[in-house]
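Each remark here refers to the structure printed beneath this line.
With one protein chain held back, the other chains of the complex are shown just where they sit.
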Amino acid sequence: MSGKVRARVPWGTFDAEEVRALYDDYAAALDAGDHAAWLDLFIDDASYVVVPLENVERGLPLATIRCESRGMLADRVDALVTTQFLARRITRHVITAVRPVGGGTGDRLETTASFLLLETIEGADTRVQCAGTYDDIVVVTAAGLRFAGKRAIYDAGLVPTSMAALL
Amino acid sequence: MSGKVRARVPWGTFDAEEVRALYDDYAAALDAGDHAAWLDLFIDDASYVVVPLENVERGLPLATIRCESRGMLADRVDALVTTQFLARRITRHVITAVRPVGGGTGDRLETTASFLLLETIEGADTRVQCAGTYDDIVVVTAAGLRFAGKRAIYDAGLVPTSMAALL
Partner (left out) sequence: MSGKVRARVPWGTFDAEEVRALYDDYAAALDAGDHAAWLDLFIDDASYVVVPLENVERGLPLATIRCESRGMLADRVDALVTTQFLARRITRHVITAVRPVGGGTGDRLETTASFLLLETIEGADTRVQCAGTYDDIVVVTAAGLRFAGKRAIYDAGLVPTSMAALL
């Protein structure tokens, strides 16, 4: 692969520690299966997109998940929880390399980060489900930092069945 | 999985960077096989428990490892080292999402974190051994921050044979 990384910009008015805390809370909420706490990390009109890297590179609009508001995202979560009723999956999101790559001068920061998702299905081994990058927009709200946009780009060309997981 | 994540509290009198350093030293000591340095990160009467998630959720008291002091933990390590004499394992602990979830006002902080354990057995591939969360108590001592309590909850319902690894 030969591409171009988004260059780092200054944190600006944002505190690195607080931004990282947002990601840490994000992973913790998802892995505890606390969907209410997870949804609370998005603003009302946040966009949330999950897309394979190949589609991004080819400029294809097709996404695995595309929600244009927190309400849509909440509906999607309900659907997922219902689907997974029979086979429980425990997830573990490992998020690293949180980097400021745009904005930062006002109340809006663009960030990228790496994620690794592990999954344990009851009675089976823990295994790597997927890895990828986040392409996000973090904003300042009265309640603290929140995601105004999140695009999870996973390292794959195919859409595996179990990509039903939230990234 | 549908649960409840422990909510973040302020770092209080603790410095986020120092707490994270404690975890980094913890992983580095374990992965170098430096058990003396690892034991030194616990206070004398620290408790150390390794338990599968299923047991925690069902309220079962059974734990894979339960030590009520650093002395017991040292004995346990000796036993493990002896057992592993024939098949050497190299471990790699990836610890992320260190979060303050209680205390922080005095010399005691409750933290959670995510861990991922990889293992390489000589001549074989590196593979994921397990993942999970730490539920810890960090205290201030004259020698710096130390663990007064650590509970490693791994994402599994079964106790794999090789969970002889230290988490």
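Letters A and B mark the chains in the order given here, with residues in each chain numbered from 1 onward.
In this section, a residue touches a chain if its C-beta (ideal position, glycine included) is under 8 Å from a C-beta of that chain, and two chains touch if they have at least 3 such contacts.
Fair warning: this is a prediction, and the values are worked out from it, not measured in the lab.
Summary of contacts with the chain left out: across B:66, B:92 or B:108, the touching residue is B:92.
In the complete assembly, the contact with the undisplayed chain comes from A:156, out of A:121, A:140 or A:156.
Although one chain is hidden here, its contacts on chain B can still be listed: residues 17, 21, 23-25, 27-29, 31-35, 37, 81, 88-96, 116, 118, 120, 122-123, 125-128. Mapped onto chain A, contacts with the missing chain fall at residues 1-8, 16, 53-54, 94, 96-99, 112, 114, 116, 128-133, 155-158, 160.
Just so we're on the same page, only the chains that are shown with their structure count from here on.
One inter-chain figure worth recording: chain A and chain B are separated by 26 Å, centre to centre, where each centre is the mean of the chain's CA atoms.
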